[in-house]
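Worksheet: the structure to be examined is printed underneath.
All protein chains but one are shown at their positions in the complex.
By letter and in written order, the chains are A, B and C; residue numbering begins at 1 in each of them.
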Amino acid sequence: MTSTDNQKSPTTTSIVVGHASNAGRWMLQGGTIVALIVLVLFFFLMRPDVFLTFVNVKNILYQVSILAIIAGAQTVVMVVGDFDLSVGATSALAGATAAAAMLGGWPVPAAIVLALIVGLLIGLLNGVLVAYLNLSAFIATLAMMTSVVGLAFLVTQGTTLFNFPPEFNELGQGKLFEIPLPVYFAIIISVILWFVLRYTTLGRRWHAIGGSVEVSRLSGVNVRRARLLAFTIAGFVSAIGGILLAARLGSASAVQGEDNMMFSVAAVFLGMTIVRSGAANLVGTMVGVAIIGVMSNGLNILGVNAYVQQVVTGIIIIAAVTLSSLKHRER
Amino acid sequence: MTSTDNQKSPTTTSIVVGHASNAGRWMLQGGTIVALIVLVLFFFLMRPDVFLTFVNVKNILYQVSILAIIAGAQTVVMVVGDFDLSVGATSALAGATAAAAMLGGWPVPAAIVLALIVGLLIGLLNGVLVAYLNLSAFIATLAMMTSVVGLAFLVTQGTTLFNFPPEFNELGQGKLFEIPLPVYFAIIISVILWFVLRYTTLGRRWHAIGGSVEVSRLSGVNVRRARLLAFTIAGFVSAIGGILLAARLGSASAVQGEDNMMFSVAAVFLGMTIVRSGAANLVGTMVGVAIIGVMSNGLNILGVNAYVQQVVTGIIIIAAVTLSSLKHRER
Amino acid sequence: MTLLEERPEVRPVDVPALAAHDIVKRFDGVHALERAQFSVLPGEIHALLGENGAGKSTLIKILTGVYAPDGGTIYRNGEKVDFANVRVANAAGVVALYQELSIIPTISVAENILLGEQTPSRGGIVQWGQMRKRAKAQLESINQRKIPLNALAGDLSPVQQTMVAFARALATDAKVLILDEPTASLTDTEIVELFSVLRALRDRGVAIVYVSHRLEEVFQLCDRLTIMRNGTHIVTKDVADSHIDEVISLMVGRNANELFPERGTATDEVAIEVRHLDGRRVKDVSFVARKGEVLGIGGLAGSGRSELLRILSGAQKHVGGEIVVGDTVLPSSPGVGKALEAGIALVPEERRSQGVILAASIQDNIAVANIPTVSTAGIVSGAKISTITKRGIADLKIKARSPRQHVGELSGGNQQKVVLAKMLARKPKVLLMDEPTRGIDVGTKAEIYRLIRQLAAEGTAIIAVSSELPELIGMSDRIIILHEGEISGTVPAEGADDELLLSYCYGKHQS
Partner (left out) sequence: SSGGGDNGGGDDTTPPKVVAFTSGNQTPIGAWWVKDVEATAKELGWDLTMIQGDFDFQKMNPAVESAIGQGADVVFDGFTDIASIASISTAAKDAGIPMFAVDSGTEPNDAFALNITTDQQGIVDQTMGAISDAIGGLEGKTIMVIGHDPHAGIRMRSELAAEAVEAAGATLAGGEIQQVVSPATGRTEALALVADYLAANPNGLDAVWVGWDDAALGAVQAVSEAGASAVVTGCDATSEALAAIEAGTMLATVEQPWPLVNASVVDAITAYLESGTMPSSNFEAVATTLVTKANAAEITPSDKLG
């Protein structure tokens, strides 16, 4: 640093960013999208008369709508770099709460609000444990899941509750222009979450925290509050999913929609591969949800045995994620 | 740029020793141990006539012995900084494989070896996906779990297999000095894993990788091979657990011991709180296993309703982890 | 503007913009700060100096609300304040650029610059247009027009990342700006930019605290300086009244020796030979390093120096050419383990992410690189680990409570010594060092230079990358300059000419 005249130096140098092979890179990154297209093509070719018909597409959409909502909730938490393993349990408890309240004579809107509050509170509690008490999200939400399922059993007394007012069931079973209402709800919620994640200061803070908690904190981001909010919103959105599931089935049990937890995490992971930063993102999650939905519907249509389906599901998830991970391979 | 004799310079030391508040620190860190002691005391005071009797302690040991083995497998993977969500499924498939082979007329030892190989291969596959294809352990083992459960369903054809040769059942139900054999197996496997983790080069490498993959790689550790081995060993040990479970119950089904996955992760997390580095460690895991076992046995003895038990289980896990996390709190 | 520009007259007003009185901070028994005093006036650049571990970074974290002090008071413009967290400090106009913590890799450059409260928004909705505009303006103000706003910050070079972090600190409209070793990973070009910006800010009345181990910089840039030692205040005085040797001796608490030891004599025996090596960026690089020789490698940021060392250490594969150590030809991707066995060891560039496991003890860190030596038949010997650790701690004078202390608790300089210790325990024939003294105080620097010489005298070949020309010249026997991955010049270090070296750095090729 002793050199004298470096006046002339401040010119070019150091910048090495190469925007070269963007298209090619995108192709590889899009492994998950490629996987989706391959799946759709495959099932279409196997059953051209069925697979892409209006009825069947509607079917798929209907089947994944609630998973899409819960995966949306999971996306929010995973953007922040955490997990929420209690989303499925929370949705079941919310459905059960709404059900029990309605059967107890509450008006439908009040029962729904109560169930949403329950979801919100569970989310809040998760948030407090993770953001304020610094528990690992994994263990906190795992334990929460256990307790919440227990609560759901208490609320339903171990039975399946049913016999809801028709206007409640309508939420899950009604149609608008031939399309079931839950599909609209899923779309609306996804768009809202996408907007929040992309365009609000809260969403951007979540992304920053997901990138580095420490740098965010030192840059003046209120990390705790933002994480708390992420979990709270996830609890709330999961509750919406659970209420719709109860309405869709016309019944509520403590373990209802259990597999949504696992599939929501899988969907988010599948979706993480489509962006360069490798972060959770809503569009990707929806691609992941679509893969899961198409796979299950297509295998059913081909009449594949349930156990074989399960084996194949695991393999397809691994294949899709591997495809996208190939680009990251370095020595 | 001068100064002559520098040969002799690197001499004296400068170790600033200060072992002050080690004991106090240990107390706080030992939150999990405190939780265990509190639990034991509580149940003892509630039922002094039952809880600490030889029969009941034996009972607890018997009940947790297989969880202890599977949690040992999980510890290995978590030392490396990963997860294995497929341990439960792998153990079920191993049990099912041994069962199907024996019912198919294989001699007991051959059936056991076959089951161990199955576990090893699943672990190896997990390892390849995570270590060589760079998949996130979470999604890779989650997908693996799905596929493996499917395989277990295929092997058992969805039923519960039973009617094994008595010498097989003896492995799980036999006793030595009044203590059931699985307890000895659990102890032996734990000691071996503890030794491997603590005293072998492989164990050292695993710890280093858990601390930092990049630093380990640049220090000459073959990171991939070590991670591969961690998953492989986890698969193998899980298979032992699954075989013992089948022998212990005298039966094998595809979903047998499902909750061992969740509880194994919970046990390792509980155990991580007892060491200063916050890393997974075998002794801690066994404390975690003990907490889970004592809790479940104690609540049963008190005749607590099954649903309430579930709620309480979640709360106790959260409480134990929170207790230990308090020390980490900073502003 | 040049680095050696005349300092304009500064007449600071009397009330300090920020002052700390009697600050005490302990970490698990370590007294990081013991009644530390510090104050900075508006319109001055105030250097905060001290050895590694003197407590500078800790003080900064307390001044900005990251840590709560165990005792003492902080005053902002003469009023007592209690910063509960970074946000409160920022809101009070106190902003820091922390040591070794820069950017969030997974979000865009623009977002990195306008993070947190700075994000332009209306009703909670981010105004992206506004954000890009302001981020662009910030980058322009530090002459970094080439950094793409929409790129992920993680895709930038380390230098660019630092500049982005700096842009963020500037974006907060700070009244007190604290910079903790901002130039550690910068080259001259960026340093010039940085200084001119800092001077402009000072002239607008901003109080600037500047931490650096590069004392020349301090003398070029700063108005006053405060020296800390062992967590306490030693002296505060005008830079104009200070002399560099005096500063050094106050920092280390003893008389500074000459920084660079005398050069030794390289043997004729070749330790490592590199022939036509090609990597991702490195192109057709050939050279030899001899036993007992210190071979310096210079170049601009991104010129491929680190990659060259990574390839030699086996951490990255090469696509062409060969590496010969003694009589073994290394395969194209040997892996670090094999390279270590062949006698090549690397002290990497990024200490915290590549050099040490922060959450592990000193002895565990040292053991990682020495697993083959501390084990027999796959079983590790605690006694052997203990022996090599104690030797490392003694030889390198590592300042630590015990061999079991976590490396994350050590100061930067001591962390670097741990990295050295773990590699030296392998007794390498060829020692690769990437920026061996980055972020290290003068006292420790001198120790490391002496150590390098001692190793050379014992027959080790040392290949060291440095971004600081005086260091490169002072410590090496011979210097290779890289430009865009190719060797643009090779010169003997003795009497090497700064300007010539710089011209090679900027792409002039040796005839």
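Operating definition for what follows: contacts are C-beta pairs under 8 Å (C-beta built on N, C-alpha and C of every residue); 3 or more make two chains touch, one makes a residue touch a chain.
Just so you know, these numbers come straight off a predicted model, no measurement behind them.
Visitor: Where does the absent chain make contact, in terms of the chains shown?
Guide: If we consider the entire complex, the absent chain touches A, B.
Visitor: Among B:Tyr62, B:Phe138 or B:Trp206, which one is in touch with the chain left out?
Guide: Residue touching the chain left out of view: B:Tyr62.
Visitor: Which residue, A:Leu41, A:Ala110 or A:Ala306, contacts the hidden chain when the whole complex is considered?
Guide: Among A:Leu41, A:Ala110 or A:Ala306, only A:Ala306 touches the chain that is not shown.
Visitor: Based on the whole complex, identify which of A:Val50, A:Ile187, A:Val275 or A:Ala319 touches the chain you can't see.
Guide: Reading the full complex, the residue touching the unseen chain is A:Val50.
Visitor: What residue numbers in chain B mark contact with the hidden partner chain?
Guide: Residues touching the hidden chain, for chain B, are 55-56, 58-59, 62-63, 66-67, 153, 157-164, 169, 172-173, 180, 245, 248-251, 253-257, 259-260, 296, 300, 306-307.
Visitor: Over the whole complex, note the residues of chain A touching the chain we left out.
Guide: 47, 50, 53, 55-56, 59, 62-63, 153, 157-160, 162-163, 173, 249-251, 253, 255-259, 296-297, 300-301, 303, 305-307, 310
One rule holds in what follows: only the chains that are shown with their structure count from here on.
Visitor: Centroid from C-alpha atoms only, then distance chain A to chain C, rounded to Å. What do you get?
Guide: Each chain's C-alpha centroid was found; their separation is 41 Å.
Visitor: What whole-Å value do you get for the distance between chain A and chain B if each is reduced to the mean of its CA atoms?
Guide: From the centre of chain A to the centre of chain B is 29 Å.
Visitor: Where does chain C touch two or more other chains at once, residue-wise?
Guide: If we look for residues of chain C contacting two or more partner chains, we find 85.
Visitor: Would you give the residues of chain A that are in contact with at least 2 other chains, written as numbers and ranges?
Guide: none
Visitor: Going by the contact rule set out above, which residues of chain C touch chain A in the complex?
Guide: For chain C paired with chain A, touching residues are 1-4, 66, 85-87, 90, 96, 98, 101-107, 111, 115-119, 121, 124-126, 128, 143, 146-148, 151-152, 154-157, 159-160, 168, 172, 187-193, 214, 216-217, 300-302, 316-317, 333, 468-470, 498-499, 502, 506.
Visitor: Mind listing the chain B positions that touch chain C in their complex?
Guide: 1-4, 6-7, 9-21, 25, 199-205, 207-208, 211-212, 214-222, 276-279, 330-331
Visitor: Using the touch definition up top, name the residues of chain B that touch chain A in the complex.
Guide: That would be residues 83, 129, 133-136, 138-140, 142-151, 153-154, 158, 262, 265-266, 269-270, 306-315, 317-318, 321-322, 325-326, 328-329 of chain B.
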